[in-house]
Structure formats: C-alpha cells, structure tokens
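Notes to accompany the following structure.
Heads up, one of the protein chains got dropped from this complex, but the rest are sitting where they should.
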Amino acid sequence: MTQTAVSEQVSGRSREGIAQRLAADLRDGFVVNLGVGIPLLVPKHVPPDVEVILHAENGVLGMGPLAAPGHEDPDLTDAGKQPVTLITGAAIVDSAVSFAVVRGGHLDVTVLGALQVSGRGDLANWYVPGQNPAVGGAMDLVAGAREVWVAMEHVDRAGRPKIVERCTFPLTGRGVVTRIYTDLAVFHIVTGELRLAECAPGITPEVIRARTGVPFVEA
Amino acid sequence: MTQTAVSEQVSGRSREGIAQRLAADLRDGFVVNLGVGIPLLVPKHVPPDVEVILHAENGVLGMGPLAAPGHEDPDLTDAGKQPVTLITGAAIVDSAVSFAVVRGGHLDVTVLGALQVSGRGDLANWYVPGQNPAVGGAMDLVAGAREVWVAMEHVDRAGRPKIVERCTFPLTGRGVVTRIYTDLAVFHIVTGELRLAECAPGITPEVIRARTGVPFVEA
Amino acid sequence: MIDKFREDALAALAPILSGATIAVGGFGSSGRPDTLLDTLCDLDRRDLHVIVNNVGGDFTGIGRLLVEGRLRRVTASFPVLPDFYTEYFAGRVEFELIPQGTLAERLRAGGAGIAAFYTPSGAGTMLSDGTFPLGYRADGEVAASIPAKEHRVFGDREYVLEHGIVADFALVKAYQGDRKGNLRFRLSARNFNPLAAMSGRHTVAELEHLVATGDLAPDDIHLPGVFVDEVVLRSELSPRMGVMTRRSA
Partner (left out) sequence: MIDKFREDALAALAPILSGATIAVGGFGSSGRPDTLLDTLCDLDRRDLHVIVNNVGGDFTGIGRLLVEGRLRRVTASFPVLPDFYTEYFAGRVEFELIPQGTLAERLRAGGAGIAAFYTPSGAGTMLSDGTFPLGYRADGEVAASIPAKEHRVFGDREYVLEHGIVADFALVKAYQGDRKGNLRFRLSARNFNPLAAMSGRHTVAELEHLVATGDLAPDDIHLPGVFVDEVVLRSELSPRMGVMTRRSA
C-alpha cells in the first residue's frame, strides 16, 4: 500500500507536546536512552514523582542537564559530545559496559527519532543514502533496549507518511519498535500488529489514517 | 612406546632446586600465574634484579607473600583461598577481567604442576578419574598464557615416567606446554618436538632417557 | 524516587520460586552473599539451579543449600565440598563443570546481551567433547552428559562455543552500596560478584555498608545500579570467612 502526501494541514501536538505525552508514559526507575531531536525534549516533561536514569552511550549512567556556560568539563559529555552534568548517584562505565547495559536488557526504553517506521516495527533512522553514513549506537540501542519508542512528526516535510508498510531507507533494526508517539497519535506495536492507542486532542482516526502508510487496528 | 618404571634411584634437583632453576628463566616484567605444588616455591627464588607480577585467578595482579598470622584479611586471598598480601602497585580486577588477562595473551607464563605431559606438549593436570572432578582455571591458563611451563618430579611415585607419548589422564589442553622443569632435566617443546635443553648437575641424557616415556632430541 | 534498599531480606527474595536459576557471586567464602543464601534457605525453595564458582568448603552458603537438598543443578568450576560429590555421584544433583574463565565470561556475556562466544579454554577436552557426566542415576550409571560443544578454528587455533548465561536471579555481596544500587567491592571479594549481578534478570545485593547516595564518586563505582534491583544489609550473624579445606587449581 503506497500513499501520497496529504496537503491539508492539521493541528496536532507540538514537538514539546509529543515529548510531554511520551514522558507521561515513563515509569519510576526506568533507565532511558534518548536520541537526538524530539527525544532530547523529554527530560523536562518527566513528571515530578517519576525518577528516570538517563544513559548515554559513552558510559554515563545518571546524566543531568547540559552544563551551564563556563562550567563545561571536557571530560564529561553526552553521546553528542555536548558538555553535560551528573545527577547525585551517577556512575561512569567504559564503552563495553555501557553497551552491556544496552544489549543485556538493562535499558528499559530507548527513545529515538525515525526516518521511517513500518507497521511491523522495522525502524530506519541511521542513514539517508547519498548522505554520509554513520551509525553510532543506534543499532545496539534498537537491538538491546527492552522497548524502542519512536518520537517523531507523523509525516515528513513533504507531507509523506513516515509510518509505512515497508521502510525504503536502510534498516536500523527489524521488528524493534514497540511504540510511536507523533503529533497526531500514539501507536503500540504488539506482536507485529500496529495498533492506534490514542488520538491527539482534536484528531480523528480518519485524519490519522489518511496520513499513515499502512493499515492499523483501532485498539 | 611404553616404558616401565626404573627402580634405580638418581639424585637430581630437589623440589626447591626445580623451582630455583625455573625462576632463573623468568624475565623482568613477566606476568606470572603459579599453580599448586612446586610452582608455589618459585617466588622466593626469583633473582633480585627481576620483578615479576604474580596473577591469581580470583582477580589479584601483584600478589605478595602469604599474610602473616593475625594479619589475614578475609577479602584478600589467592586462588587457593589462602590469605595473601599485595605488593605496592597491585591492582584488583573482577573474574572476567582476570581471565581476559589470561586468555588475551597478557600472561607471560603460567607455571603448573602436571600428572602427565606428552612429547607434543599435551598436558593432563586437572582430573584423576575416580577422584572428585574440578577444573578451576587450569584450562583457561593453558589455553591463554603465552607460555606454559610445567614444574614437576620427572617420574611419579611409582617411578613411572610422567613425560609420555600420549597422556592417559584426561587432557587440560592439547599442545600447550612449552617447557618442562624436573629434578633431572629442562625440556623445551618447540613446534611439537621435545628437546632436552639441559641436564641437572650430575645427570646424563641416558639417565633421563631411561625415565622418559617418549623420545626426545638433544638440543 | 528510586530506592532499592529493603529492610527485609526475606521479602526481597520472595520472588525466587522453586525451579529458579540463580547466579551467585563469591570465590570460596570471599565475597559470598551469606545472608542472602541463608535467607534463601529460610524461604524453603527447592529444585534450584545455582551458578557459582565454588560450592564452598563447609555447610554455609551453597553448602547449606546442598545439604538441605534444595539444588537440582550446580554450574561451577571447583565445587570443593566433598558432600557435593557424594550427592552428585548418587544422582541427587547435576554438575555442569566448566572452566573458571568460561564461567566468568558466560555470566558477563549473558548480562551483556552476547548470546554466545568462542573461547579457546577447554577445546579438545572432556569438558567439551560430550563425555563429562552431567548427572548419574541412583544405580551409579551416567544419566546424561554435558552435551558436546561446537568447535571451530579461527586463525590457527581451536575454539569452543560457549553460551551466555541469563540467570533468573542473582545474589551478590558488596562492600558498599547506595540506595540507587551502585556497588563497590573490596579487594579480591570482588571476583564473580559484578558478573553474577550482570547476569541476573533480578539482582539482589547484600551490603556490608549502606552509604548515602553520592558518597560513591561516579568514577569509583565498580558496578552501576542499573544492574542491581534490590540491596539489603548483611547480617552480623553471617560467617565472614568459612573454613576452606582444599586448594583449587
């Protein structure tokens, strides 16, 4: 099933709104890794009674906010090489242990952006052919985390669906995504089935269906 | 080639003498693991200008002598669970890193006792059928150390050769032994060939040949 | 708020049911989680598969689990306790004997999401060729052997395929720990403890000292709290150093 872009504008959640909706699903004690883009907006929306441990691929467990200007420590960065801080009770490990956390199932959730997600949970988010290839920890994160949550705009800049029947970009992992949070909806993917869990306020399933490249079940 | 016991007594090196002869071949900076028996006698014979780092399987790098009575620390033992001490500059690692040292080729020599050694360097030293089986780190040590040196009596208590054509006891490793130090001789095993490197003082190759269960080359 | 400290060790171990697989830290009595093992005995579970380097030299720790008849299988490199062998040869407990470095690496691999790995240790020996008895029948015949392991040549050497161990539970002992589960060990009592903790789906650590969160500097933590689910205090009644009777290889 292919689908062309829908040009009609709808007003769903903002990027902050997507992050906030996702943050509401984080549970106390979760160990969480955040990718670039909307995922990086999640920490400020975590409810006050929920404590999550932020993991960075370069060996930080218990990452705090970015370092204030003038207080950067070149020996303390996140996976994007930005100077960060630590929370009380943080721990440092080497890169092998950092990925032991990831692959060994000790990471509860990784929140990632996506180029495309298939209805079966295949994820493409590491490489746009023609650009410069680099993978970082993306393939380890999707293979290892207990849950892979995608936070993204529902359609791309040209209005084309990013939730598709089959990813056309190179895959990061097969059948790995368990939830998708977009401006329009929340989906759960359960044993290969895409389920609409929730519509954003003011958004109908029909609006979502018109902007989604693969059929879904209304749960 | 089988061989019966030779009853005639010869007077070669003592157990201390074997350890002393072996210790003379240790080079400055060697990382060394010592098995039970004669190998444990080696440290006191290391020449004063030679510094070796003693490794114990339970994660000690830089082991010193046994703890003096009254100064035992239950959190500091050797691989035989005896209370030991540390040298200045010692380091503690977990068991996985301890065996990374061993298997990764970072251990220069392991000195072990043996039930039998074949002329090709097969070693049997972990299990006497009929007794209680246990292996500890023996198989990792022989597979991983750069060199495996055996320190033992030339013949068993019944006078039977312990250097044999083919080990009849279960193997610890195949083709792993590089040197054998006994009361009568020093052998090197080079690409599967057993070479008599040295006779103990007063011992002739004929005496050794009569007590060795496999032919050897006089180097 | 994350607070992994539990006053009640019995409650912390209650999720362990009969039949569970349990990785246990310690090397002999050094770093052995005696309080947790005693508590497990009090819980009265049976049919346990314990993965541990030594059964021990006395009737504390795993030795107590053994003599109370709670063990279905032991995976170990050096059991020590003579009674263990009596039970093994009588067909009352299975014995998966593996090299000590393989044990450490299998625990780490399981905890690190590595399904299997090739090690040179034990290649071409009776611990990898399918001839070592895993268990006996009551009449003394071999009931089953440790299955033959895949051998494969890389470069000019032969290696054996060994599988990562993911244990249902892990019981470990640490010197210091905080309420986030961050642990520090002391000297050679570290040994298998961090690896067993990584291997466990649910890991409980017994502490000599509970310290305030933040007291352990980030660079000084031996095992981060993400690998630990609950921490309890070591009981003063637990034996600190058991009597060991034999020297291991």
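Note that the chains are named A, B and C in the order they appear, and that numbering of residues resets to 1 at the start of each chain.
Definition applied: contacts are C-beta pairs under 8 Å (C-beta built on N, C-alpha and C of every residue); 3 or more make two chains touch, one makes a residue touch a chain.
Note that the structure is predicted; figures quoted are calculated from it, not measured.
What are the shown chains that the omitted chain is in contact with?
Looking at the complete complex, the unshown chain comes into contact with A, B, C.
Just one of A:Gly59, A:Gly89 or A:Gly119 touches the chain that is missing; which is it?
A:Gly59
Just to verify: which one of A:Arg13, A:Arg103, A:His154 or A:His188 makes contact with the chain not shown?
Only one listed residue reaches the unshown chain, and that is A:Arg103.
Of the residues listed, A:Ser11, A:Ser95, A:Thr168 or A:Thr204, which one is in contact with the missing chain?
Result: among the candidates, A:Ser95 touches the missing chain.
From the list A:Ile38, A:Ala138 or A:Ile163, pick the residue that touches the absent chain.
Touching the chain that is not displayed is residue A:Ala138.
Which subunit C residues would touch the chain omitted from the figure, given the whole complex?
Residues 105, 109, 112-120, 152, 154-155, 157, 159, 163, 184-187, 190, 218-220, 222 of subunit C touch the chain that is not shown.
Can you list where subunit B touches the absent chain?
Where subunit B meets the chain not shown: residues 28-29, 31, 49, 51, 53, 55, 61-62, 86, 88-93, 96-97, 99-107, 143-144.
Applying the definition given at the start, please give the residues of subunit A touching the unseen chain.
35-36, 56-60, 73-77, 79-82, 86, 92-96, 98-99, 102-103, 125-127, 132-140, 143-144, 170-174
The rule is short, and it goes like this: only the chains that are shown with their structure count from here on.
Using C-alpha centres only, name the chain that sits farthest from subunit C.
Most remote chain from subunit C, centroid-wise, comes out as A.
I'd like the Å distance between the centres of subunit A and subunit C, where a centre is the mean of that chain's Cα atoms.
36
Take the average of all CA coordinates in subunit B, do the same for subunit C, and state the distance between these two points in whole angstrom.
29
Centroid from C-alpha atoms only, then distance subunit A to subunit B, rounded to Å. What do you get?
56
Could you say which residues in subunit A touch two or more other chains, in rising order?
none
Among all residues of subunit C, which ones touch two or more of the remaining chains?
Within subunit C, the residues that touch at least two other chains are 108.
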